[in-house]
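One structure, as structure tokens, below. Some questions next.
With one protein chain withheld, the remaining protein chains of the complex are depicted in position.
Each chain gets a letter, A, B and C, in the order it is written, and its residues are counted from 1.
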Amino acid sequence: MFKFRLDAVSDAVFGIVLTLIVIEIKVPHLKDGFSEYGLQKGLIALLPLVGAYFLSVMLVVSYWYTHNFLFSLMSKTLNRGLMNLNFLFLSLISLVPFASALLGEYPQSKTAVIIYSTLIATIALSAAYIRNYIFDNPNIDNANRIELNMDEKDLIYGTVRLYIGLFGSLIAVAVSFWSTYASIILLIIQALILLIPGAVRLFSKFTRLDQIKLHPKWQEYTEVKQKVKSTKK
Amino acid sequence: MFKFRLDAVSDAVFGIVLTLIVIEIKVPHLKDGFSEYGLQKGLIALLPLVGAYFLSVMLVVSYWYTHNFLFSLMSKTLNRGLMNLNFLFLSLISLVPFASALLGEYPQSKTAVIIYSTLIATIALSAAYIRNYIFDNPNIDNANRIELNMDEKDLIYGTVRLYIGLFGSLIAVAVSFWSTYASIILLIIQALILLIPGAVRLFSKFTRLDQIKLHPKWQEYTEVKQKVKSTKK
Amino acid sequence: MFKFRLDAVSDAVFGIVLTLIVIEIKVPHLKDGFSEYGLQKGLIALLPLVGAYFLSVMLVVSYWYTHNFLFSLMSKTLNRGLMNLNFLFLSLISLVPFASALLGEYPQSKTAVIIYSTLIATIALSAAYIRNYIFDNPNIDNANRIELNMDEKDLIYGTVRLYIGLFGSLIAVAVSFWSTYASIILLIIQALILLIPGAVRLFSKFTRLDQIKLHPKWQEYTEVKQKVKSTKK
Partner (left out) sequence: MFKFRLDAVSDAVFGIVLTLIVIEIKVPHLKDGFSEYGLQKGLIALLPLVGAYFLSVMLVVSYWYTHNFLFSLMSKTLNRGLMNLNFLFLSLISLVPFASALLGEYPQSKTAVIIYSTLIATIALSAAYIRNYIFDNPNIDNANRIELNMDEKDLIYGTVRLYIGLFGSLIAVAVSFWSTYASIILLIIQALILLIPGAVRLFSKFTRLDQIKLHPKWQEYTEVKQKVKSTKK
């Protein structure tokens, strides 16, 4: 029951966040009376906000997939700690409409780009923490690799995904001191890699990140933990 | 699980969009102190926004039906690509409250009508693309005609539906150079045809569009594909 | 599936409406710098909006019960017409936050009271229409009295409920020409009768409305229709 309602409230938050990002795009109010030209000028001034909207939607959607994987597939039971982490994650996602409006209104501002990128990095970091929590916590039943239909590589790709979100955003922070527009392009590339099916795999191969050695306990947990615990319950 | 949550987040988005269209209708603030006459004048100035609200609700609801058909009835499995398409579709739907406010505030503006109509055309185009994707993608199980309780004609009517959304909106763009009000009337007629039960059928017969020859693969897919794939899985 | 998603999108709309009514209550911005007195004065000016909020919540909740009864209990199947009526109903409910803000800002205004009351009357009217539609339409399976655990009187109380919403609001319109505050009190009384368990029953007895003779077809439908149709399907 709790699990169902946690999904319900989370999907409500994601749905509202996706919609609220638009709310900051306000219809221009023309001071000097209506003219097609005046309206067009007002609308063109909104284009950065529209761009920020689509970037933010892509990033929020990519973390909806992550949320789905962590809370609906990987964890099979809940405890208060994991539910708190869920709400921490959602409270960061809820800040995206603000950060998106900030970036869309001041795309030339280092401050805006740094806040936006730092928020995305924090979301990625909290997702990584939640994944570790589910694996490490003895009170949380997690689905094993066979149930999730994943091979060993997929575990690595999942790790690379979170690295892309975390380090991609931190690099965007660093790059903003040189050019905020380069940072924004980096964020867009990051979003595309996270969304396009197979892109994380290609990226992992290209960067040799698929050669990472995962901590042995991860292998063990994903294979064995489930069996041990299913006998307990 | 994923399928259930995709529906949940989609319905949250539709519910919020339906409600947010109203939020742009702001209570008039009377500068010269309260008077019934002043308030009435302020409210009458809102009528175009109320009109745009009902037009937008009708169009959003008609695409809720389309979304329901494509994602809850026709596709029986999901992949990442189809989920991305779903969020692309939702991100366009989320722009309707903005476009509605724009149209309601500047119904005399070609720019506003063109933006509104182009958004609706893009939504229809993406729905058509999603339908093709579900039919063509070998990884997506789709319900066949018998399960959906559809006859051959219904397949054609579904195609006509998407044509009405796409070409109806493009014609509204063209007509706006002559009269924006004529465009708006066209959009209203389009919404009514899409909503009133049986109207698409009548429209198809009247315009002889029910004589369209669908590509043979469509026939084949809807009849056979299901069987082939059910043996694979 | 459709039925489940119709409930989902409807509950999203109700949830958002309940929450959005508050959004019109804006934190006062003090022009002359902060002072406790200034803030208190600003907050006291918001009290009518808070009052309108609670009145609107009560009315929206009472129509959530009606919606629940009509769509989740009484109708067992859906057709396109009934779904359209659902969205018509929801699009009226979505106007409540606007009407509430209008009433809260101008409680002394006949115009505001008339718009608010007319909206509530329209919602009641559309609910009555939906009830008739479910009973009368041969394509809609409706639960019979036994399934709904209702006796003959309950059918009458349901009718009285809709009368209270409809005529109560129309009387509030009429009374507003004498005093808008009397209208508001009438609306509050109406909301309380609709919400307090047993109040509709008492009201029916007191006003002798429980002596109404319902059209014979209603009796018949609620008892027999179900059986006839269950053999067809």
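The criterion applied here is as follows: contacts are C-beta pairs under 8 Å (C-beta built on N, C-alpha and C of every residue); 3 or more make two chains touch, one makes a residue touch a chain.
Everything numeric here is computed off the predicted structure, so don't read it as measured data.
Checked against the full complex, the candidates C:Ile16, C:Ala52, C:Leu85 or C:Leu102 give a single residue touching the omitted chain, namely C:Ile16. If you put the missing chain back, the residues of chain B touching it would be 12, 15-16. Taking the complete complex into account, residues 1-2, 5, 8-13, 15-17, 20, 23-24, 79-81, 83-84, 87, 90-91, 94-95, 97-98, 101-102, 105-106, 108-112, 115 of chain A touch the chain not shown.
Those residues of chain C that touch the chain absent from the view are 7-8, 11-12, 14-16, 18-23, 25, 27, 34, 36, 39-40, 43, 53-54, 57, 61, 64-65, 68, 72-73, 195-197.
Note that only the chains that are shown with their structure count from here on.
Counting partner chains per residue, chain B shows two or more touched chains at residues 8, 11-12, 15-16, 20, 23.
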